[in-house]
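For this depiction, one protein chain was excluded, whereas all remaining protein chains were kept in their positions.
Note that the chains are named A, B and C in the order they appear, and that numbering of residues resets to 1 at the start of each chain.
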Amino acid sequence: MANHSASHPAHVQHHFVDSDQQFDSAKLGMWVFLVNEILFFGGLFCAYIIFRAWYPELFTQAALQLDKVWGGVNTIVLIGSSLTVAMAIRSAQRNEIKGLRINLMITILLACVFLVIKYFEYEHKLHLGIAPGFFWNPAPEVTATLDHPQANIFFSIYYMMTGIHGLHVLVGIGLMIWLYIRAGKGHFSAEYYTPVEITGLYWHLVDLIWIFLFPLLYLIE
Amino acid sequence: MSAQEHHGHHIASVKMLWSVGIGLTILTVLTVVVSSLGLPSPLDILSALAIALAKAFLVATFFMALKWEHRFNAVLLIGAVVFFLLMVGVTLLDTMYRIEVVPSF
Amino acid sequence: MAITEAKKMTTLQVKRFKPSENPTNTFLTDEKGVWAWMTTVDHKKIGIMYLVAVAFFFALAGFLAIALRTELWTPAKTFIEADTYNQLFTLHGAMMVFFVLVPSIPAALGNFILPMQLGAKDVAFPRLNLASLYIYVAGAIFTFAALASGGFDTGWTFYTPYSSDGNGAGVIWVTLGVFILGFSSILTGTNFITTIHKLRAPGITWDRLPLNIWALYATSIIQVLATPVLAITILLLSFENIMDIGIFDPALGGDPVLFQHFFWFYSHPAVYIMIVPGFGIISEVISTFSKKTVFGYWAIALSSLAIAFIGFLVWGHHMFTSGQSAVATTVFSFLTFLVGIPTGIKIFNWIATLYRGSIDMKTPMLYVFIFLFLFSIGGFTGIMLGALSVDIHLHDTYYVVAHFHYVMMGGTLIALLAGLHYWWPKMTGKMYNEKLAQISAVLIFIGFNMTFLPQFIMGAQGMPRRYYNYIDQFTPFHQTSTIGSYILGVAFLIILYYLVKSLFSGEKAPSNPWNSRGLEWQSTSPPDFHNFDHTPVVINGPYDYHKPMEEFQLGLAVSHEGHDAEHAPAEVDTTEEKA
Partner (left out) sequence: MGRLFDFMLPDNKSPLTADSTDGLFHFINEVSLIFLVGITIALIYFAIKYKRKSEDDKTPVITHNNTLEITWSVIPLLIVMVVFGWGYSGWLNLKAVPNDAYEIQATGYKWNWNFNYENGAQTLNELHVPKGRPIKVVMQSRDVLHSFFIPDYRVKHDVVPGRYTYVWFQAEETGESVIFCTEYCGTSHSDMLAKVIVHEPNEFEQWLELNGGGIQGTPVEQGEQLVSLQGCQTCHSIDGSPKIGPTFKGIWEREQQLTDGSTVVVDENYIRESILYPGNKVVAGYQNVMSPYEGRLSDDEITNIIEYLKTIN
């Protein structure tokens, strides 16, 4: 094509006119993808709401099995990581590659902390026999306070919701590591930081989902 | 869409980001505290949801920079939530009214 | 008229670019070889690969349909066992829905045509586009794995608890396959929405968008909003099978009707994913072959969006007998009638477009006429099924089978055929044999009605669907239907024959064989690797047949000036046109 001129910066793909158009497109695409994510989790939230409406007493009993404090700590950890991602984007916009890498690293660490806490929560529950599906075999100290024929369903929903959310955190960590490496290779600048921006959007959504999961599962009695 | 307003390239200030982060943390602590007060039934749900919504608003507006974005991106977010609410609402029309009184006429 | 705010105006220097009739360099000659095709990010090649994949699955699922119809020749066993029969109809349904109808128009034809109608070089995310094709293939592999691990006989609807009751590995594989496939659909939708918003050529304002684009836009919105719900539903179902999580299984305290809600929350809008892009094709073809502006542009464009929206709120009409609450049933029935109205409006608008047109009954137009007739029947029988008391009688009978074949096959597939014949010269650069095409279209019309009209009658008389054996009184209807299906089979073989033949010995296609005003026809046939070797500029609506062809062949005189329609609506310096 004749009009592929040198004015095209290297990061701009051939079918875009300029950097801005590419940036806007990527961001719009990401937002559309976030719509997907919201409705994907929406299905689970819907199941949650329906079973909650059917068996309110079950949810009251079952929430007691979850640890508010650790849930709260995890919420703050995720919020912190959202903050550092926002800071990372800011660094990229200001061409501060070092700040970008530091913020990404903190984000990765916080995400790992989140998963570790989650792991101990799971571990504790599995130990008590509060397991999903046919592994459901609650210990006597659980059944003392949690005596409901549909109790298994609450925890099925709990494990599906937190499990899929955890999977998203894991994917997020992978993306951050990828960004970290690319930032190290000097791929990003104030001119081009689209991947950082859209990964940031994804990460904020993961945070958003947890903001709702936390009160719904842990707090509401 | 004039030139000085470069969509999506708004650079957030450190102060703003930290204020939002701190605000979110305070709200998190608040919601845990409120939940341990043991409010009566609809109030506890409403308070927890209200705080969650406030947090979500903060994240979406400032961290996700919707405030400075193309309007359409906000429309997408709101649209997704609306469709989720429709899905839940209409499904509840079934699940909450299964035991029914059939009008005789 | 598109320019409402004066400050947005920029003046573009344009000149006329007449597409070459003898292109030396096309997307077909640009990258050659299997590897180049497999790794291409070119939307046109991806579209063609999708087309081949869809055709393959259509042939497979169509072959199953013939086998099913053959089995139904006699009331008892004809040549296959009940279990085989149940697996075959499940496979026929699942393949036709997930592998053929959903991707057929958007991913195959849409992929090829959409960027060209927008004057873009490609879709917004070409690599994701290729990824969606491979995800589709992965979904297909899972489905074949399901067959290898014992098959599945749940019906394409996967109703619990039948589907979750230890039905074996087959169900798990196929549900995972559908889960994966969903992502392919989501990626296509995401790509299209972004492309339509951001990659329009200068001058293509929202009121100059071809109706095909409006239809694909509405479709993409549905794909993005509904498909994730299918994904989570299918995931829950898989976990129900793998580890008894109990959400849908009454034996474990769950609710099977809830599964139906979740399933139809996707699968009802999904029928609009299948049919709405068909509407787009009909609008394009009817305008071209009447040489006339489409009647009621905004009515057609907005009714697509209205259908997309209301279509989300009617899923419960699949569940009138399921035991859902009376309130829900009433609301769903009411909304179902509302969604019928925008569809009716479209049909009337298309017919009004014909009025005082210059109608050329070429094959694509013939298919449009067939579409209008068959789809009307599909629509009217839809009204029948939306009516509560009547649906109680007709639900899960052959009446429903006939109805959805009239809308899905008589609608979507006929529209696909219309589009395929319409754009075939553009896609391949070859003309097909018009005579054979007309003959096969007529054969399809006859075969189709012979197959499915009797099903309305036997359905209303009580013949339930998914029956391997049936009572004797239905024999004549079943036999007529079977003969009809053979005619359909022959017709499709003829189509395959002349289309393939045209690739090798077809007449060379001119760049614009139908004299359309659509932007996609202003490229060479087949198009250049970058679709156009200039940046097109649009100053007229896509159906302005009263304006001279020259006005549709404009492009930027100097490259690299605002490509984004939103940022730079064109005010064209017409003095340059003669250049």
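To be clear about the criterion, a residue touches a chain if its C-beta (ideal position, glycine included) is under 8 Å from a C-beta of that chain, and two chains touch if they have at least 3 such contacts.
Only a predicted model underlies this, so the values are computations on that prediction, with no experimental measurement involved.
*Asks:* Looking at C:284, C:391 or C:528, which makes contact with the chain not pictured?
*Replies:* C:391
*Asks:* In the complete complex, which positions of chain C touch the hidden chain?
*Replies:* These residues of chain C touch the chain that is not shown: 82-83, 86, 153-155, 159, 161-162, 165-166, 250-251, 256-257, 290-293, 295-299, 320-323, 326, 329-330, 333-334, 337, 340-341, 344-345, 347-349, 351-352, 354-361, 369, 372-373, 376-377, 380-381, 383-384, 386-393, 395-397, 456-457, 460-462, 464-471, 515, 544-546.
Methods note: only the chains that are shown with their structure count from here on.
*Asks:* I want to compare two interfaces, B-C and A-B. Which one has more contacting C-beta pairs?
*Replies:* Per the contact counts, A-B leads.
*Asks:* Averaging over Cα atoms per chain, report the distance between chain A and chain C in Å.
*Replies:* Averaging C-alpha atoms per chain gives centres 34 Å apart.
*Asks:* Could you grab the centroid distance between chain A and chain B? Build each centroid from C-alpha atoms only and quote it in angstrom.
*Replies:* Spacing between the chain centres: roughly 16 Å.
*Asks:* What residues in chain C touch two or more of the other chains?
*Replies:* Where chain C meets two or more other chains at a single residue, that happens at 197, 225, 229, 255, 258.
*Asks:* Note the residues in chain B that touch 2 or more other chains, in rising order.
*Replies:* Those would be 72, 79-80, 83, 87, 91, 95-96.
*Asks:* Tell me, which parts of chain A touch chain B in their complex?
*Replies:* 20, 23-24, 27-28, 31-32, 34-35, 38-39, 42-43, 45-46, 49-50, 53-54, 68-69, 72, 75-76, 79-80, 82-83, 85-87, 89-90, 93-94, 197, 200-201, 204-205, 207-208, 211-212, 214-216, 219-221
*Asks:* State the interface residues of chain B toward chain C in the complex, per the touch definition above.
*Replies:* Per the touch definition, chain B meets chain C at residues 1-2, 72, 79-80, 83, 86-87, 90-91, 93-98, 100, 102.
*Asks:* Give every residue of chain C touching chain B within the complex, in rising order.
*Replies:* Contacts found on chain C: 7-8, 197, 225, 229, 255, 257-258, 261, 265, 312-313, 316, 323-328, 331, 566-567.
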